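Missing here: one protein chain of the complex. Every other protein chain is in place.
Naming follows writing order (A, B, C and D), and every chain is counted from residue 1.
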Amino acid sequence: MFEAIAFYLFAFLTITMFYIAVTTSQALYALSALAAGMIFISAFFFILGADFLGAVQIVVYSGAVMALYAFGMMFFDTTREVKEKQGNKAIIIGLSTLAALMVVVIVAAPIVGNNIEALYPSVDATKNVQEVGMVLFTKYLVPFEVAAVMLLVAMIAGIVLAGKKMDLSVTLMNEAEIMMMKEEDKNKKAHS
Amino acid sequence: MEIGLHHYLVLSTILFAIGLVGVMRRKNLLMLFFATEILLNAVNISFAAISHYYGDLTGQMFAFFVIAIAASEVAVGLGLLIVWHKKHNNIDLDNMSTMRG
Amino acid sequence: MVSPANISMESLNLITLVPMLIPIIGALLIIIVDLFKSEQDRSLYVMLSLLILGVDFVALMDTAGVFSKNGTIMGVFDVMLIDGLAILSQFIVVGASMLFIPLALTHKRFHEFTYPEFFALFLFMIAGFQFMVATDNLILIFVGLETASLALYTLIAMHNRDKSFEAAVKYFTMGALAAGFFSFGSMVFYALTGSVEINQIAAVLEANNYADIGFVLVGVVFLLASFGFKLSMVPFHTWTPDVYEGSSAALAGYMSIVPKIAAFVVAMRIFEFLIHSGVVWLEVILYASVVITMTMANVWALVQTDVKRMLAYSSISHAGFVMAAILIGTTQSNSALFFYWVLFSFTNLGSFSMLWISRQKNLPAHQQSDHSYNKFAGMIKTAPVAATIMALFMLSLAGLPPFALFWGKMYMISSAVTGGYTVLALIMALNSAIAGYYYLKLIVYMFMKEPIVENGGHVYSANATLSLKTIIGIAAIGTIFAFVAVNQLLEFITAFVYNSGY
Amino acid sequence: MLDHILSILIFFPALAGVLGFVVNKNSIRSYGVAVATIEFVLALWLWFVFDSNVSGMQFMEQIALIPTFGINYIVGVDGISLFIIILAAFFTMIGIASLGETKDIKNMIITLLFLQMTMVGVFAALDAIVFYLFWELSLVPMLYIIGAWGGPLRIYASVKFFLYTFAGSLVMLVGMLFMAYFYYQATGEWSFAILDWYRLILPESFQLWLFVAFFMGFAIKVPMFPFHTWLPYAHGQAPTIGSVILAAILLKMGTYAFIRFSLPLFPDASVYFMYPIAVLAIIMIIYTAMVAYAQKDVKQVVAYSSVSHMGVIILGTFALNVEGITGSIFLMIAHGVVSGALFLLVGVIYDRRHTKYMSEFGGLAHVMPRYATIFGVMLMASVGLPLTINFVGEFLSLLGFYKQSHILTLLAGTAIIVGAIYMLAAYKKMFFGVVTKEENKHLKDVNKRELLALIPLTIITIWLGIYPKPLLGPINTSVEAVVSLMHEKSLSEEAKQRIPSVAKDMALITKPTGEAH
Partner (left out) sequence: MELFLYTALFAPLAGSLFAALFGASKKTKIAGIVPSALLGLSLLSSTVLLILVFMTGRTIHVEMMTWMAAGDLYIPFGFVVDQVSVVMMMVVTLVSTVVHVYAIGYMDHDKGFNRFFSYLSAFVFSMLILVMSDNFAGLFIGWEGVGLCSWLLIGFWYHKESASWAANEAFIMNRIADLGMLIGIFLVYWNTGTLQYKEAFAAMPSLDTAILTWMGIFLFIGAMGKSAQFPLHTWLADAMEGPTPVSALIHAATMVTAGVYLVVRANPLYSLIPHVGLFIASLGAFVALFAASMALVNRDMKRVIAYSTLSQLGYMFAAAGLGAYWVALFHLMAHAFFKALLFLGAGNVMHAMHDELDPFKMGGLSKVMKGTFVMMTIASVALAGIFPLAGFFSKDLILEVAFVEHHFIIYTVLLLTAGLTAFYSFRLVALIFHGEDRYKHFGIHPHEAYKFMLVAMSPLLVLAVIAGAFKMGYFGMVTELLPATEYHVHSAATYWIMTIGTQLFVMGAIAYAYKKYTSKDIKVPDGTSKMENSFGYKLLINQYYIPYFYENYIVKAYRELSEVFWTKIDQKVVDATVDGIANIFYQTGEKTRVMQSGNLSTMLKWMVAGTVALLSLAVAFGLAARYSVEIKTFLSGLGV
């Protein structure tokens, strides 16, 4: 019973939050709603006994990602109301309703899950973090490492793209301008 | 009233659809990115639920990696937005259609 | 119960990781070099990357040797899967990358190559693709895919002009949506089978005799959408022309080959077992999308005014053409896919390199875009050799014998014929004829029109350096003399594909 | 060298073409003439060493190309292809020799040499894919010739020519792949060798479909009605040399392919489709002749007349007996000579007046008597007067087809009437009457360089009209082999009846002699 109440409560909350996130014209609202929604999602994780996931969700999403977005928002100065020209709303609504409906139609049908055996059974919910660690560092060691590489890539990408060097484009400059820029660079370095 | 896997799947699907709506209607790139986060999060719920009901950890793993991916995307996406914003002082995708046909 | 893992190193088969580790290490090496001494010339990084890729290539050859001796290798808790497909596609990935990287040494300077990070990201991207193809675990596929994609978005944006940002953002956003689709699709399969490994998914579905076909199809739809995006199947292709136009010609050429072969391999792994299990729906849908992609892309390519955009549409069409291999799903067709793609790499990289070599920084008044058709008007008069080579690439793309792509096309159509897809074979053939028009259009401009004033021959090699010329030379030789190597290539590919059970 | 004479014939011009890039612009014409002459001499030598009594392939060479997939470089020559090869060499030679003032002459000559490679290649190829290779490759030089040196609509014409033929041949490629697949199913081995395919007996239903697939490729090339509309454009826009080679050689590829592929591979289908194709051929003959009559441009007259004559060739081919097929092959050569000459002649007047409209001329016989005479000879050859080269071919073709259908032959025979109508009308408009235009009053008669090309053609036209035996003999021998093969292979009763059995012992399928080396 508790589970049911919790599920519906959080379901309602997440749906509302995400709905606000995609519909509001205030970027700040959207951001807050998104963050809230994500925290509520972590609640599902806890309900489902995925403690580790819940923690990661809160830390990574609500913490890191949201912080990043918040910074970005300040940078873009989108705290004011965002005006978006909307084209044909019918298409959007129609498409999404259709999508949702159809998936729901199928999902609502009973899934044959009886004969599925757990490949990596989680025996005890309390030791979730430990188990996750176990699986993560055996079976999913490689993906984990690749994910690390991915984060590295993302980091480098972020640095490169947001970096100062992107302000001037060598691509658009002719040879003389490039030489001048180099000279300036050298001078600057010499000065400092 | 037992909460079964279906409930989670339906919820997940609805959230996914909300994400899709966002993806389709948002013109502000930053908020568009929010919508893509919703997509991934919606799926994560399902993964966790399936994982739970099957008693299998793989789903959680998947969700975990999805989170990592989402985080990386944010970094790159924001990087791109910043560059664009620096040059054009806006992040509206309607201003972004020099290439067509 | 959690018990300490008792795992012997041998069972991990770490050799399976070697080809991916090399570029990762190489990328780190480049970053470290940069840390120690910044502001180095790009030629250093180009050569470093080339060396690393060379080593990778050799490692791949080793792996290939092992494969041909022992068959498919699973490694690192069965996450890694080195079969023929993985090896072949990695060969293409690494080989095409080796052909790409010297294109950085242009005569003019471009923004991205001033960064050592460019080369690091490039190598990371290669590693990402390698992971993507060398596994049947959806998680690793996803992570590899994203690693590669994120790096690629950045590489595009680093060209640093408006169009490239626009391209990167478009690509990124749609990529994010595709990622959502991918995860949803995986979720459905996971829900159905409790596994994220393709062979197990297949086994489970087989065991319960596809009881819940509707749900399977939902999963298929989402995966199809996400790979449709990667492979630029209509209507998920919309990013392709814009992204190709926005990025540098060299990178566009690269994008037309490497990400696609990786995606093809994954698509092959996912969809073929479904088709073989008699999922009629998928067959019909794939049939339709192959035909639509081929035809519509050709039709759009007809009306383009910019050569690069035309080539973008043309590569969509080629992808559609090759997608037929997955639909047909015989050993011959799967071999044809790789065969085609190897030959396509040469030709397409060659033609994009020709655009790259003629890249100007400032457009003259009569030229609307970087590589508009009329830029090439009368090229035979001012730069005969370049025009001839370019024409050669175009003829090859059109599928004119004896140039490289003809053999691919022929083998592919033959596989359709043998697979019983007669109508498809005819459609494929006729599409080549439609495609002939726009390739011909460029030839017409080059050979039959008068040069536009102020259009001296130097424009066509404004960007030329020895390394670019070398790459074009290699591509040209590969294109012309493909028939010499076709037999060995075909035997090699067929053996690998056959031994992987496809 | 004899073992490789065909390869030399094929690749010598191409090699010379590559080397031609180095030759100075001012000497390129001599270079071209020299190369083409050497090639022609080689071709004549081939004739000289050719054994007329052997019905099968001679001078076969085989080099593995893609053995895994059954594709090998196999070339060989028999009576059917021998003379077309010689004709190709001949026309390239006189084409280059008679080349007038041309811009970018270097490109033109190199292109012509490449074109020659593809032409010889098509007729010598004995592997379907190699055949296809040269077949497609021949489009490129022609595209360039029309597109770069043609008239005002040249780009439209060249692209149309290319795409149309290209589309058709792609369908043919599918057919070839099917054929190879059937061979694979039958024997467990891939092979694209034509001689291997000859051994394959296909069920009639397969034959029908494959016949159609091959037909698409060939019919567009020929070009058969209703696929002919590219031809008037191509001819109308092409420079003289382009038209000459197009009409003399390139069109023959289609009809040659019918005899090389369609007939022996699909005897039953050939019988099945005989009437429909004959009807098409008759439409070609009459309809295009009438269209030719309505033309205002003399080159278009000749262009449409080509289509009309190709109709007779097709008809002869589908006579399915020795007389008809021999006749059609002979007519290919004859039509090559005559239409080539006619295009050269049109080129002569075009060079002088830069117009091809007949209304611009009139009374030319007064000012250019030699020109009028040669034109007259070619005109008479074109209308198929006995003792000219065309008559032999037309006579045999019609004679052959008469065996199959009387009524259709009667209809097709109107070729000799309608042909005379448009040709004589054109001749009258151009040459008879009084000179009305001031520009025409002082036209120069044909000069030496033009005579160099025209006189040999005139001589051939008459010589082979009187004494066709040197050609008919070898052709006949090989055709007999083809017909006997068809007879043996055919399955249905009707086909057995329609295709006569040739009593003589024929060995068309000989093992490649090149293997021993």
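What we mean here is this: a residue touches a chain if its C-beta (ideal position, glycine included) is under 8 Å from a C-beta of that chain, and two chains touch if they have at least 3 such contacts.
What you see is a predicted model, and the numbers here were worked out from it, not measured in a lab.
S.K.: What chains on display are touched by the one that is not shown?
M.R.: A, B, C, D
S.K.: One chain is left out of this view; which of D:W190, D:Y293, D:F318 or D:F343 touches it in the full complex?
M.R.: Considering the complete complex, D:Y293 is the one touching the chain left out.
S.K.: For the chain not shown, which residue from C:G54, C:G71, C:P235 or C:G473 touches it across the whole complex?
M.R.: From the options C:G54, C:G71, C:P235 or C:G473, the contact with the absent chain belongs to C:P235.
S.K.: Would you indicate which residue among D:I8, D:A219, D:L251 or D:V322 is in contact with the undisplayed chain?
M.R.: The one listed residue touching the chain not shown is D:V322.
S.K.: Identify the residue among D:P203, D:P276 or D:P369 that touches the chain left out of the display.
M.R.: If we include the chain that is not displayed, D:P369 is the one touching it.
S.K.: By the contact criterion defined above, which parts of subunit C meet the unshown chain? Give residue numbers in ascending order.
M.R.: Touching the missing chain: residues 169-170, 173-174, 177-178, 181, 212-215, 217-218, 220-222, 224-225, 228-229, 235-236, 238-239, 241-242, 281, 285, 296, 298-303, 434, 437.
S.K.: In the complete complex, which positions of subunit B touch the hidden chain?
M.R.: Touching the missing chain: residues 20, 23-27, 93-94, 96-101.
S.K.: In the complete complex, the non-displayed chain touches which residues of subunit D?
M.R.: Within subunit D, the residues touching the omitted chain are 160, 163-164, 225-226, 228-230, 287, 290-291, 293-295, 321-323, 326-327, 330, 363, 365-366, 369-370, 373, 380, 383, 385-387, 391-392, 395-396, 398-400, 402-403, 406, 409-410, 413-414, 416-417, 420-421, 424-425, 428, 431-434, 466-469, 472-473, 475-476, 479-480, 502.
Note that in this section only the chains that are shown with their structure count from here on.
S.K.: Using mean CA coordinates as chain centres, what's the subunit A-subunit D distance in Å?
M.R.: Distance between chain centres: 68 Å.
S.K.: How many angstrom between the C-alpha centroids of subunit D and subunit C?
M.R.: Roughly 43 Å, centre to centre.
S.K.: Can you tell me which residues of subunit A touch two or more of the remaining chains?
M.R.: In subunit A, the residues touching two or more other chains are 103, 107, 111, 113, 116, 118-119, 123, 131, 139-140, 143, 147, 150, 153-154, 157, 159-161, 166.
S.K.: Scan subunit B for residues touching two or more other chains and write them down.
M.R.: 5, 9, 16, 19, 33, 54, 56, 58, 61, 65, 68-69, 72-73, 76, 79-81, 83, in rising order.
S.K.: So in the complex, which bits of subunit C are touching subunit B?
M.R.: Its residues touching subunit B are 138-139, 142-143, 146, 150, 153-154, 157, 162-163, 165-170, 172-173, 176-177, 179-180, 183-184, 186-187, 190-191, 194-196, 241-242, 245-246, 303-305, 309.
S.K.: Which bits of subunit B are touching subunit A when the two form their complex?
M.R.: Touching subunit A: residues 1-3, 5-11, 13-22, 24-28, 30-31, 33-35, 37-38, 41, 44-45, 48-49, 51-58, 60-61, 63-65, 67-76, 78-83, 85-86, 91-92, 94 of subunit B.
S.K.: So in the complex, which bits of subunit A are touching subunit B?
M.R.: Touching subunit B from subunit A are residues 1, 3-4, 7, 11, 14-15, 18-19, 21-23, 27, 30-31, 34, 37-38, 41, 44-45, 48-50, 52-53, 56-57, 60-61, 64-65, 68-69, 72-73, 75-76, 78, 82, 84-86, 89, 91-93, 95-97, 99-100, 103-104, 107-108, 110-111, 113, 116, 118-123, 128, 131-132, 135-136, 139-140, 143, 147, 150-151, 153-155, 157-162, 166-167.
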